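Complex shown without one protein chain; remaining protein chains in place.
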Amino acid sequence: MYAQAFFVAVFGLAAIGFGVVVFRTSSMVRSALALLFSQTAVGCMFLAMQTEFLGVLQIMMMATEMSIMAIFMVMFMMDPGGMGGMDMTHQKRFSIGAGVVAAGVTIVVAFWVDWGPVTVEAPDAAMQTRALGMELLGRSMLIFETAGVTILTAMIAATAVAIPVQARANKGEMESPE
Amino acid sequence: MTLAIVLLALLASVWLLAVTEGWTTTGRLRPAAPLLSGLAHLGRESIVPRTPDRVFFETAPVLFLIVAVLGAAVLPLAPTLVIADLATGALFINAALAYVLVAVIMAGWGPNGAYAMIGGWRFLGQLIAYAMLIVMPITAVAMRAESLVTTVIVGSQGSLWNIVYQPLGFMLFFIAAMALAFRAPFDLPIAAGELGGGVDAEYTGVRLAVLRLARLTLVVTLASAITVFYLGGWHGPLLPPWAWSLIKTLAVAVSMLLVGRYLPRIREADLMRWCWTLGIPLALLNIIVVGVLVLVVP
Partner (left out) sequence: MTSAPVMTDTGARRRQKRFAVLQKWISRALARSLSCLIVPGPEVALAHGLDVTAAGLRITGTPRDAGVLLIVGDLPEKMTEAAAVLYAQMPRPRAILVLGGQIPSSLPDADAVADLSQEALTEATERLRRALAESAFAASTEDFDAAVLNARIEYVCPMHPEVVQDEPGSCPKCGMDLVARDAGDDSGAGDMIPEHGHDHEHHHDHEHHHGGAPGHSEHDHSGHDHAGHDNGGNEHSGHDHDAMGFMSMVEVTRDLPRSADGLAMDWIEVPFGPVFPGLPGGLKLTLTLDGDGVTEGRARTLVGMANGDDGNGQLKAETFVERLASATPLAPVSYRLLACLAIERAAGVEDDPATARARAGALERERIASHLGWLAQSGRQLGFAWLTDRASTLQLGIQNASQEKLIELEPALQALANRLGRTPLLKARLKGTGVLPAGSSGLRGPVAVAADEAGDAWARLWQRLAESTASLDVIKSTGELGLPALRNIGHASGIGEATVETPRGLAQLNLKLEHGRVKSYKLDTACSHHIGLVAELVEGRELGDALVAVGSLDLSPWEVLS
């Protein structure tokens, strides 16, 4: 029990620590990977809280996602290595305000709400995985399928939006000499 | 105890693999060569390039080694000889190996050099190609075993190995595994002829030794994964279970090394195209076929 609390605390602090690093560096790649390790630490918190499947899934998904984010940073930013010391922050006052309010609300809610009795014995990992599968392919199937298809549609739409701009520009160029 | 045995087996396999690699490239069988080469790396200067991202540069080799070993932690040598028999073993190995990408990107970005950087990002492109072909064949394996537990997966192959039950999945997974380990002909991130060593280019001394050890460990881990998922793990006559696991793992690992010798490096664009237009449809087909087999054949 204490060991569990200890590890949750350690990984929680690591998540916060890496989260701070995200904003403390002007290297975009460092920033992206710090976010990755922050999320990995959250995944480890899941593991410490005996939700094995969620933890492993979180750890797995973040690696690829954050790496892809890093390359987009390199592609789009003028100083991705942070060697120019460019200030990447903006709207500081607003964001500090928003951060403080959000933290306050979260803490208040955490203490306010009645979380119910503590589960004495969590079901073992294999049972959890099974239950999760049953949930995903049972009651929640429609929700998840809808979400999945929506995301896919959004991706296709975004790509489609990106393409015609170029095509039109080409067409304009081709027509202009006439 | 289990931990020590598995790590020892891993080290022994890496050593044998390094000896075999030396044998095929130089034509001489020198059992001491890997140890000597390791020692020699300790004696060399460990150069840090000018204006590196020091954190990335130092972390990458270590992270690489750790994730390769973590991946091996869920793979059983024998029914009870496994470091962590996780309920989500087949998923966990995916999670661990995803961080190979992170390590390679860090190794690419860290030294602040063009060859290394291009190598690192090339591997991200390579991941987009192979990732699905790692996950989807494993899905079909888990479907047959009706479990993600690696020991149960091996158990499910007692009567018939998966290489026979789902040969398509085996082929796809083998190719994807080679791409993940960036062995030739998929060695785009380190391509000597194109990037002069790529992500390895700036590493010397101890760091290079760790990086090389990590790459060989990764090959062993992946070979072990192929053994567990497709070659019936510890199943086999006469010899004790652990011996079968080791023999199969080594055979797969050596074949992964040898294939690259006889092939030119694949084009990045071809890899991407073939993986997506051919590999993923085949992987889907594999899932469907296995699904039908699981339901129809008792």
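Each chain gets a letter, A and B, in the order it is written, and its residues are counted from 1.
Criterion: a contact is a pair of C-beta atoms (placed from the backbone, for glycine too) under 8 Å apart; a residue touches a chain by one contact, two chains touch by 3 or more.
For clarity, every value in this text was computed on a predicted model and none was experimentally measured.
Colleague: Among B:T25, B:T80, B:S255 or B:T277, which one is in touch with the chain left out?
Modeller: The single option touching the absent chain is B:T25.
Colleague: Please identify, in ascending order, the residues of chain B that touch the omitted chain?
Modeller: Touch with the absent chain occurs at residues 25-26, 32-33, 35-40, 42-47, 49-52, 111-118, 121-122, 184-185, 187-188, 191-197, 200-206, 208, 260-270.
Colleague: If you put the missing chain back, which residues of chain A would it touch?
Modeller: Interface residues of chain A facing the absent chain: 27, 74-87, 89-91, 166.
Just so we're on the same page, only the chains that are shown with their structure count from here on.
Colleague: Which residues of chain A touch chain B once you look at their complex with the stated criterion?
Modeller: 27, 29-30, 33, 36, 52-53, 56-57, 59-60, 63-64, 66-68, 70-71, 74, 81, 83, 124-126, 128-129
Colleague: Would you tell me which residues of chain B are touching chain A in their complex?
Modeller: 51, 53, 55-56, 86-88, 91-92, 94-95, 98-99, 101-102, 105-106, 109, 112, 121, 124, 127, 131, 147-149
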